[in-house]
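Handing you this structure, nothing more for now.
As you look at this complex, bear in mind that one protein chain is not there, while each of the others sits in place.
Let's look at subunit A:
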């Protein structure tokens, strides 16, 4: 779509929902009350790997206030187990997983029994009285041991390997043999997680008379959960309603099925009473989805002139004891294989990603999935190769970036990029700052003995996937979204959308799109999201898609409603609909702008006096659903970090951070900017602070917010945001690419490059994140 789109598209409108939230009127799952509500607490495995020999629930069940105690076998009477398979990866080993462990616990924190009582406190007291006879089994914690060791997590599989993905294209060996410089590195990425400040939780309410399940659920994908609950609990899907009210952050962590959550639903079914549960913070750390525990051996081949010839990456990553459901745990490895070298032109690649089971918490999708790994490996290797060749690392990037003339770019990874805008991004960066001056400043500081460095990462974010990934893979996850608009009798518009909101602002963006599409003021539109009973079956929040997909559906529904309003007006006015327009909520003569009818008049006639509309039955409702036909829409950009390292403490201080980003049409720059910044800060957390530390027995060592460090305000500097504007894609859609994961995808890479630039003053380097003071001092040889 190339014509300029009407306001308020493009306006920096504050996120509407936040006006309610700043006044303390949020309604999160934990704020919801239901009559006869019971509360659940879980008994979790204290062992990384152990056999359950016996469970004695007697004392717990006898505790006053306890209504029931359920073991894994009890829950399994109403809840089917599942396997996290994916049809695009037929060799994926996906062991059967039960809601609660039945005979063997495979991670410390795995739910084993469930106590339901009249209060959470009583349920927790009673949970402590459940006696379990355990036989500890050998635990497998680190990825190499999981791959190479003798102990098996699932004996029936005969291997701890979940999945090997590999891809080879071009003559890799010849490229490396003929390279002027080969840079090689072994990277280690620390396991971390999303840490939404509102922990996971739900209230499940089952009415046995109608076999109707209603779940208030802190989740990103309520439609997915409706389907999962119906299938696994044996319910009619149209009698399962999942409501995601205000949700206190998600970041991918609230995107899967969790055993503890479906066990709460099962308990509600077994009891015929509503049951509530919210994870405490320790439960969050042990049982939320984790991510990105990778060991990557990477090589890049560079010509003497600085052309990238080939990449060779071998990724080993550990995903806990099961493949996550319903999306599987193939995504991280897939991203490493598919997106190594993504911003650049090169001819050959050999990539392999091996996912292994281990006795740690479940691991899968967290903001960016495997893209930050691919980006960091690519960018650090390029820096190292450029230095090895005596070339300027940034010049090497500029030289090799995919250009407009290369589009559509068929990368040797097998991925085709229809649109990348790195030339525009670099132009925007050069307009924003004096890169050479900044680099001189760092070099001068290093010459004076300081450890100051600059890192630049180019990144590609795959957003807004089509149905070719999950749909084709037989995974019941929608890649579409829908929007229904209703004209109310007094002229206001009610929107029912299948997008979901965890704070990212897509609701406000959708409102802007609808207001523009129909021609009404923003305040004339209200919207309801996160309720599967009211909206089209849609994807919700995953993979940076709400605006690109849900916004498109909203646009199409808005244009359809507008067309009907104009048709009704034309019939009433005996005018040509083509000569009318809707502006600011009024039907006007398109030529003169003179008002003809208000939308309130249309609404009143349509609802109460429809007989006055000649030759038509007013519908006053319009729906559209939309799914991208393309595999994905790429966003791209640059992230630049300047850091200074304290040589005595090893602490890395962020001095400056710049993001240049291109994401097609920006519906709301205010919300897009802070969304990207938030993503950056999560990437900075991964780069500098965040790591879930386990011992060799699979025990989590830092399961509190005092020990697991997430960035706070003083650690972070202002993040300068620059939008590059490239030519629109020119399709028949609004041309929006997602932004949700952009910040996270490139931030760790930029910091790691900057840290290495700083360390170069002492001839040191590091290829591990987080770059903790201890690791920095080790790299410097201080300790």
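Just so it is clear, a contact is a pair of C-beta atoms (placed from the backbone, for glycine too) under 8 Å apart; a residue touches a chain by one contact, two chains touch by 3 or more; residues count from 1.
The criterion applied here is as follows: contacts and distances are computed from a predicted model.
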Among "Electron transfer flavoprotein subunit alpha", "(2Fe-2S)-binding protein", "Glycine--tRNA ligase beta subunit" or "ABC transporter related protein", UniProt-listed name of the chain not shown: "(2Fe-2S)-binding protein"
Selected from A:96, A:197 or A:693 as touching the chain missing from the view: A:197
Residue of A:575, A:651, A:716 or A:782 touching the missing chain in the full complex: A:716
From A:60, A:183, A:247 or A:380, residue that would touch the chain that is not displayed: A:247
Residue among A:677, A:723 or A:775 that touches the chain left out of view: A:677
Those residues of subunit A which, in the complete complex, touch the missing chain: 14-15, 17-19, 21-28, 30-31, 121, 194-199, 246-249, 251, 280-281, 502-505, 670-671, 673-678, 680-682, 704-706, 710-714, 716, 718-719, 743
